[in-house]
Each structure stands twice: as structure tokens, then as C-alpha cells.
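Before I ask anything, here is the structure I am working with.
A single protein chain has been removed from this complex, and every other one stays in its place.
For clarity, chains are labelled A and B in written order, and residue numbers in each chain start from 1.
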Amino acid sequence: MAVDSATAVLEVRDLTCERGGRRLFADLSFALGPGDVLVLRGPNGSGKTSLLRLVAGLLAPAAGRVRWRGRDTRDEPGPWRRAMAFAGHENPVKPALTARENLAFWIGLEGGASVDGALEALGLDGLADLPAAVLSAGQRRRLTLARLAARPGGCWLMDEPEAALDAASAARLADLVAAHRDRGGVTLVATHDGGAFGRVRTLALGGEP
Amino acid sequence: MSAFWTLVRRDVTLAVRRGGEAALTLGFFVVTVALFPFGVGPDPALLGRIAAGVVWVTALLAATVSLDRLFRPDLEDGSLDLLALSPLPLEAAVLAKCLAHWLVTGLPVTLLSPLMAAMLRLDGAAHGPLAVSLAVGTPALSLTGGIGAALVLGARRGGALCGLLVLPLFIPVLVFGVSGVEAAQAGLPALPHILIEAAILVAAVPLAAFAGAAALRLALE
Partner (left out) sequence: MPSFPHSLASPARFRRLSRRVLPWASALAAGLLGVGLVWALGFAPPDYQQGDTVRVMYIHVPAAWMAMLCYAVMAALSASFLVWKHQLADLAARASAPIGACFTAVALITGSLWGKPTWGAYWVWDARLTSVLALFFLYLGHMALAGAFDDRERGGRAAAILAVVGAVNLPIVKFSVDWWNTLHQPASVLRLDGPAIHGSMLWPLLTMAAGFAAFYVAVLLVRIDGESAARRVEVLTRRRAAGA
């Protein structure tokens, strides 16, 4: 469990989150080394999504800090943003663009490897030139996750990635995460089904289960 | 810089594909301008006198009706999260989206303005100054409007609220846009008026970037 500060890649220190005058969690600390997967668990409203958004940098913490490779992600967002890939609840997929155009836009903006490779990794290569409007919910979810596949090796933040995925796609996701781990990538994932990712660490939020 | 243009290109593509957002704005502009003769009568002298004001006010309304779609779809599908986290500064992303908004609203309106001016019997000598004043003024509308659109994200009745917020802020652009055309109609140089418009545009760029980005960060919390 313990990863000391020297080998830690992502380090969260005394993080406190307040939303709407209410404290969701306080003094949360953990450190993740290369290849680590941290599964966030907890009931609805326990702050899983807020923790992911805090670590990503979308929310400001009430207290505490997040360090990526020893650098504070709020003071120096540059290296963190280039290393991090975030997949939230929603699928940022524009129905008017084709699957390939959707992915190419995000890769153009965020950087990343080849569009075709990422589409193939999620089994979307046959659908690449269809407008995203005709894709099913599961296919759109895969398109969202393809963004991560294009950027292995950094830090992945995923909020319920398996939502709307069938068994075959969930297996592809597990393969992706495994490859990401092999390259020294770090993963934070809020999910009800952490078993698919092999040996993981678990963080329970929301007090006593 | 290439990320900036990637975003501009995507927004323009989306606007064009989404049932032609540009065409809808343009249709709104043309129909509204064409309504004025029904309201004030077909007298060419009267129409010619109010033409610049009519075209300008209508251009302003056309810019406003499409503002609600500037950030809302991106907020709803989570794209705004990724824009805020991308290496492109959020301030630059706001400017890119305002530029895309102008390319699909202000620019077509500007290009079509000579036709509308002719329909309203505007003095031929004033057609050029009208188009130039729109070309300089409408980007300022997209920028100021962008602040309003970002502020009302997540608000109840955001669309109507956005109009209430931004229309008073459009007064200076409207005043100098129209006064340039009127100067041309009176045989005076329009350039000083257009230069003031340009100064407003220059001031609107940093204001929209910082205020818009601050409002977007707030919407993401």
C-alpha cells in the first residue's frame, strides 16, 4: 500500500473538499507510483466525482495540494495538463462530427498519438467515418475512452468508465488499462467494478460503509 | 497557436453542419430587416434615413439570439471540462469560440448588409461605410456577448437573461457603428467613427478573454 514520496508520481496531500457549504471529505492523502491503479468507492454523493475533478484541476480544494512528479498541479499546471487525460461522466462527443473527426479534434487540442490507432484500440475502426449522431451510447463511451488510449503513460482520471459498455468493450478497457500500467501510467478510477483492472488499491469515500 | 485554430475550425464546422446555424442567423437577419418597411411604411426617404440604424440593431439582435448556443452545448456534454484542462489556456479558448461565433454570425451579416441597405434605400455612398462599420463592430458584439453567454451558464432562463445582460453593453458599438454611416450620408468622413469602434474592439479582446474565462471556471465548479 505505502508508496513513499520518493517513488510517488501522483501525490495527494491533506485534500479537503467543500461543496455548497458542506464538507465532502477532509485531509485525504495518498500517493501513487508508476503502474498503480486507485479505485474510488463510496455511495452517491460521497465525493468520488468531486475528488476526480479536484485532482484534475477543475475544482479548487478548500485545503491541501496535488503534486505531479513533485510539482504542484495548481501552481504549475503545464506539465500536469500534458500528462493527464480526463474522462468524466459525460461523453464529449459532437453528433454532427464523424467519430474520427471527434477524436481528431481532441487529439489536436490535447496532443496524443495516432487517431487511427486509438480508434482501433476501442474497436471503433469500422465506425470511424459515421456521424457520431448514429452511434449508440456504448459506442460513444468507447469514443470518449479512445482519447485516453491515444495518450498512454501519464495519468488517467476516469469517472465510471464502464457505464454503457458491453462485456467485450469492458474487456478492451481492461486491456487498455493494463497496457497503460505497463508503460508506468497512473490511474484513478471511480467505478463499482474495480475487479476488472487486476491488482488495484481501493479508497473508500463517504465514511463508514 | 495551432490548438486555437483547431478549436475555431471545429466550432465553425459544427455551426455549418448543425442544420446551418449561419444560415438560420442570416435568415433571422433578413426577415427582421424586411419587417421594418411594414412597420414604418414604404416611404423611401424615411427608410433611407433609418436604414443604418435598422441594419445595425438587427445585426445586434442576430448576434444575441445565437449567443445561448456559444458555450451551453460544450458545458452539457463535458467538452468544456476538457477545454479547461487542455494545454490551451481557457482565455484563448474563449477568444477562439468568440471568433467562431463571429465567423458564422457577424461575418455573413456584414457580407449581406449591402443587399439589405439597398432594400432599405440607403444612400449608395453609405453602403461601403455600413459594411466596414459592421465588419469592425460585430466582432466586438461576439466578444462582449461571449462574456454574457459564459455568465449565464447554469442559470435559470439563461437565454433571456443573457440578452438582458449584454444588450446594454452593446450601446457603444451601436452608437459608433451607426454614426459612421450617418457621417458618410452627410458627406463627412466615416473613418473617425470607425476608428473608435476599432478601439472598442481592441478593448473587448482582453475583457472577454479574462471575464469569459473566469465565468467559465465558475460554471465548471
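Criterion: a residue touches a chain if its C-beta (ideal position, glycine included) is under 8 Å from a C-beta of that chain, and two chains touch if they have at least 3 such contacts.
Predicted model, so just to flag it, every value in this text is computed and none were measured.
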item: Candidate in contact with the missing chain, chosen from B:Ala51, B:Ala184 or B:Ile200; value: B:Ile200
item: Residue, one of B:Val57, B:Ala126, B:Leu165 or B:Ala190, that touches the chain absent here; value: B:Leu165
item: Residue of B:Leu35, B:Ala125 or B:Ala155 touching the missing chain in the full complex; value: B:Ala155
item: Residue ranges of chain B at the interface with the undisplayed chain; value: 144, 147, 151-152, 154-158, 161, 164-165, 167-169, 171-172, 175-176, 179, 182, 200, 203, 207, 211, 214-215, 218, 221
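We adopt the following convention: only the chains that are shown with their structure count from here on.
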item: Whole-Å gap separating chain A and chain B, where each centre is the average of the chain's CA atoms; value: 37
item: Touching residues on chain B, where the partner in the complex is chain A; value: 2-3, 6-7, 10, 13-14, 17-18, 73-74, 76-79, 81-88, 220-221
item: Chain A residues within the chain B interface of the complex; value: 53, 56-60, 78, 81-82, 84, 86, 88-94, 96-97, 101, 105-106, 108-111
